[in-house]
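Could you have a look at this structure, given as structure tokens, before my questions?
Yeah, one chain of the complex is gone here, protein chain that is, but the others are all in their spots.
Labels run A, B and C following the written order; every chain starts at residue 1.
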Amino acid sequence: MKTKLLILLSFISFTFLVQAEEISKGVVQLDELRKPTYREIINIPDVNGYKVLKCDFHTHTMFSDGQVWPTIRAQEAWEEGLDAIALTEHVEYHPYKNSVEVNHNRSHEIIEELSKKNNIILVKGAEITRQTPPGHFNAIFIGDASSYIEDNSSEKDWEAVMKAAEQNAFIFWNHPGWRPNIAGSYEWLPFLEDLHKKNALHGIEVINGFWMYMKALDWCIDKGLTVIGTSDIHNLVEHDYDKSKKYVHRTMTLVMAKERTPEAIREALNAGRTVAWASKYLAGKEENVKNLFNACVKLLPSHFSQENRNGTKTNFYEIQNNSDLYFELELTSGKGTKKITLYPMSSQLISAEAGEQSLSYDVTNAYVRSDKYLNVSFGL
Amino acid sequence: MKTKLLILLSFISFTFLVQAEEISKGVVQLDELRKPTYREIINIPDVNGYKVLKCDFHTHTMFSDGQVWPTIRAQEAWEEGLDAIALTEHVEYHPYKNSVEVNHNRSHEIIEELSKKNNIILVKGAEITRQTPPGHFNAIFIGDASSYIEDNSSEKDWEAVMKAAEQNAFIFWNHPGWRPNIAGSYEWLPFLEDLHKKNALHGIEVINGFWMYMKALDWCIDKGLTVIGTSDIHNLVEHDYDKSKKYVHRTMTLVMAKERTPEAIREALNAGRTVAWASKYLAGKEENVKNLFNACVKLLPSHFSQENRNGTKTNFYEIQNNSDLYFELELTSGKGTKKITLYPMSSQLISAEAGEQSLSYDVTNAYVRSDKYLNVSFGL
Amino acid sequence: MKTKLLILLSFISFTFLVQAEEISKGVVQLDELRKPTYREIINIPDVNGYKVLKCDFHTHTMFSDGQVWPTIRAQEAWEEGLDAIALTEHVEYHPYKNSVEVNHNRSHEIIEELSKKNNIILVKGAEITRQTPPGHFNAIFIGDASSYIEDNSSEKDWEAVMKAAEQNAFIFWNHPGWRPNIAGSYEWLPFLEDLHKKNALHGIEVINGFWMYMKALDWCIDKGLTVIGTSDIHNLVEHDYDKSKKYVHRTMTLVMAKERTPEAIREALNAGRTVAWASKYLAGKEENVKNLFNACVKLLPSHFSQENRNGTKTNFYEIQNNSDLYFELELTSGKGTKKITLYPMSSQLISAEAGEQSLSYDVTNAYVRSDKYLNVSFGL
Partner (left out) sequence: MKTKLLILLSFISFTFLVQAEEISKGVVQLDELRKPTYREIINIPDVNGYKVLKCDFHTHTMFSDGQVWPTIRAQEAWEEGLDAIALTEHVEYHPYKNSVEVNHNRSHEIIEELSKKNNIILVKGAEITRQTPPGHFNAIFIGDASSYIEDNSSEKDWEAVMKAAEQNAFIFWNHPGWRPNIAGSYEWLPFLEDLHKKNALHGIEVINGFWMYMKALDWCIDKGLTVIGTSDIHNLVEHDYDKSKKYVHRTMTLVMAKERTPEAIREALNAGRTVAWASKYLAGKEENVKNLFNACVKLLPSHFSQENRNGTKTNFYEIQNNSDLYFELELTSGKGTKKITLYPMSSQLISAEAGEQSLSYDVTNAYVRSDKYLNVSFGL
């Protein structure tokens, strides 16, 4: 009977462990109401031997104009399954300066130890916040930022970016086109060309939060810059993103890296092995987006063949999405299912006319240029 | 045909309004990924003509040891449908003081205007954080806190609380019993008795976050103190509370007030018309808990009578919970349904033997003393 | 100590009551995995003294071409908070007849007792399934259907409908326009005009499941027919409807009735006091839709006034949706907030320029004609 009681007790929800000692004092824990805490795994298979790291290199805390203490950013990153983040406070903009210390290194320092403990790669960064145009630049993999330039007058623009370039930072142009009414704000200006030539510009945000900049995708491809996606989060990720939809995550950069280290991330960024990811949308260089798609989506061999009344046959297939990404496909050649929606970690049935050799699809949520979807083929 | 196209466009999700102008620049909004924002209504009917206001008088920001800028607390309160909150920073404890100004009035000031705009009643407060025992006290409806005492040595305890009492604050003892291993930490000490006699102690936290202090309920009843429930939130409400359960809300005080004003809240607190609410659990004085229950739960007239094989009849009833509260009932007298679980905004079927005059139930999630559930009767 | 242990036990989740006797036999209940069962309340306030009953008068079971035993329809109706349903099996169409009895009364009979016990009003009905055109008709409040006509040849159309008319049924035309490629399928044919004249046609489905028939709304208004919305459910409601969205319910008719009885429903149908409701969309006669809106949505008095830099003032208001309906508003006159989305049981903040007397809005999810939204005004 005692053994059985032990069984009983073992079944009491772990959230409900009321210590006898405390009970005897009239204190009751209500842990059943607590949200369980864990690190979610965002499921994306390796791509040709590369790990797909989930990275957000543009975030804010109250050390610039964000609304949270830096620890909240570390907590969000851990719970959401990110591999790497950077806190990129505005160097030039400190709306809370009456209450909060202005120190370009501080928010990073506050969560350095916590990030190590949590197994999050914390990349040091800053947002160099020039007037538009040319606008804002993020510098990551930076050194000491104490001498970064707070004066945001135009004549200091070049010097401000060079501070980061001298530290061998990885520098990307933020949200081009975010102020559409300002002339020159969404153009490839000489200033940018000059930075590029001096190896002081390495990428562009093609997606920033809930905005996608299509011209930036073309510039990245044409000029050999790295495609970046970031959240630019100021409020809470939970507040801004509709997580009731299974496919919604904060906007980020998928980095195809040799291993899960800061050095490997930097190598992959330099090599341009990235895809910008905004929940339903992907943008990147064709090779990268195609490799990512192929790692995630598999067409299984036909499992069934149906004879039709007109003498033809239809073959049925299961198409599997073994990832937490989302894909929409539209047929471009071959006789088969016209539209396919692949939700995270799920499969669909599709069919093709017997005798077809392959089906081709546009992946209409995956951009490889401003005017071009990824196109994929499945051999039958 | 043009009219019809207008119909089409009107049906496009409002979240997807891409301005033509921006599109022409190659900028695309992804607003379908945004979380919709609105103020949720916590549905609780009026109780005998009183409005039931949802109040949380114990919260922290980074002006003491919380992890958010004050605006996040205002935002949470608005979205969660609270009527009133207080930011109650520790007077004596400032772990971020190297980076953040120490100013006992500041966090309140920062969201004063925002709260007015958002129609949230912002009550000024502070946490007087003495060593345990006697422990911590919240003072709300306070004045200027700049002269509050930061020295937390025991000899200053009395003076520290008196600073608030002199401002005619409403003062309650926080989480008694939170340090069960410290002698005297969960006892009605002479210090408390003295405060009470001097009209400098008006309530006790019977529920603080995920902890329920049963002795405190008895003290409130026996000594005429007001029953308080608070979140004592430091992190994010979303992070700590399991909102995937429909009945989970932050812990708070339900205040039965004549109207939705600061003055009416104060009057109700003084009069003790409160119930502490922790999602599934309620605690309060019997009269208050009973009135609240009766306002929420209705037994409808019998809609069906079934003849049983043994010649008896069974009558069926619908019992409605017209609130976002949650109730569990266990039969204590009468022949009828033995257990009833009333989820938020829902009803259940129950039955009673024909001829019964009434059924009585213990509401086993509603405490009116440490050892006593609310008991309710339904006339049949 | 024993008392305390009782407290402990009382806190163990009610779902986990493992009887000691069973445990001693090595049987363990896993009730924590069960879905809790209850009747959800769809929250819609009374409209000018009328109760708003939630009614679905078009459903199928396997006694025609549905996929469930009739008890599942009763269960769904109970859990979803419906007040009244009808099982409307096809009289002429029985794809499962090799395995299932053909009997036009049977599915209704099977759940008659269960519906009474569950406090669901079960209205007897049938779908008279003529070829298109004229298509299908639902008859509800019918008598014995055993002599209804299974022969679906055109020459029997009139007689088939008259069977129901002779029983004083309430008859409505189903999903006009459901076969857009058939000539005459979405027109007001002489056959319909004749039925109408003979008082054998009383309503039209303006919304059927996921289809809205805009012409039908105009016909209802112009000819004095009752606006009907139905699910026409064949599969499971859970399977077809995306309940992950808080505002999604099965398509139904909101009937404004004097009381919750079959007779009052019939009276309201005869009087045309209905609104068709498809989760986000409403359609009905202007008076009905306006009364419903006004019962649900309230503008509270201004709670805040803000001085602008240019000397003007802006007043802030809270607009409350005290219902489980959903509304989208677009400003048509006055200077104020341009777009408002009212989610179920929530409120929003809006603003108006000081001095404005009122704001008018189109409710763009509520149709009062095929080309006209409900327009509402709020006095300031």
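The definition used in the following text is that a contact is a pair of C-beta atoms (placed from the backbone, for glycine too) under 8 Å apart; a residue touches a chain by one contact, two chains touch by 3 or more.
Just so it is clear, the structure is predicted and the values come from calculations on it, not from any experiment.
Although one chain is not drawn, the whole complex shows that of C:Ala84, C:Ala126, C:Met212 or C:Val363 it is C:Met212 that touches it.
Remark: the residues of chain A touching the chain excluded from display are 3, 7, 10, 14, 36, 38-41, 43, 116-119, 214, 300, 303-304, 306, 316, 318, 320-322, 328, 339, 341-343, 345-349, 364, 371.
Within the entire complex, the positions of chain C that touch the omitted partner chain are 21-22, 25-37, 62-63, 66-69, 71-72, 75, 79, 96, 98-101, 103, 106, 110, 177, 180, 186, 207, 210-215, 235-236, 238-245, 248, 278-281, 370.
Criterion: only the chains that are shown with their structure count from here on.
When you average the Cα atoms of each chain and compare centres, the chain farthest from chain C turns out to be A. Averaged C-alpha coordinates put the centre of chain B at 34 Å from the centre of chain C.
Computed from the mean C-alpha positions, the centre of chain A lies at a distance of 41 Å from the centre of chain C.
For chain B, the set of residues touching two or more other chains reads 36, 214.
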